[in-house]
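One protein chain omitted, others in place.
After this line comes chain A, so read on.
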Amino acid sequence: MVVENIVDGGILYGLIAVGAGLATGLAGIGAGVGEQGIGAAVVGVVAEEPGFLGKGLFLMLLPETLIIFGLAVSLILMFAWTPFA
């Protein structure tokens, strides 16, 4: 039965889905960890210099790019790379 599933790609599809989830999820956690410090620092600077808001937001959003990498890997795993298609 297990052998059948592998041949069908059942477990492998499941693992691919888990991998895709981890890729986006872990990237999101990493970006969040990075952003907490930057966000706090930006709020501190903006409290003194309101004109820094634009630059500050840009810096704060830099770690978001990591999620895009994670999301790209997830999309490739889910839709572009299907070994048993």
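Structure notes:
Keep in mind that, in the parts below, contacts are C-beta pairs under 8 Å (C-beta built on N, C-alpha and C of every residue); 3 or more make two chains touch, one makes a residue touch a chain; residues count from 1.
Everything below uses one rule, namely that contacts and distances are computed from a predicted model.
Chain not shown in the complex: UniProt lists it as "A-type ATP synthase subunit C", one of "NADH dehydrogenase", "Ring-1,2-phenylacetyl-CoA epoxidase subunit PaaC", "Glutamyl-tRNA(Gln) amidotransferase subunit A" or "A-type ATP synthase subunit C".
With the whole complex as reference, residues 36-45, 47-49, 52 of chain A touch the missing chain.
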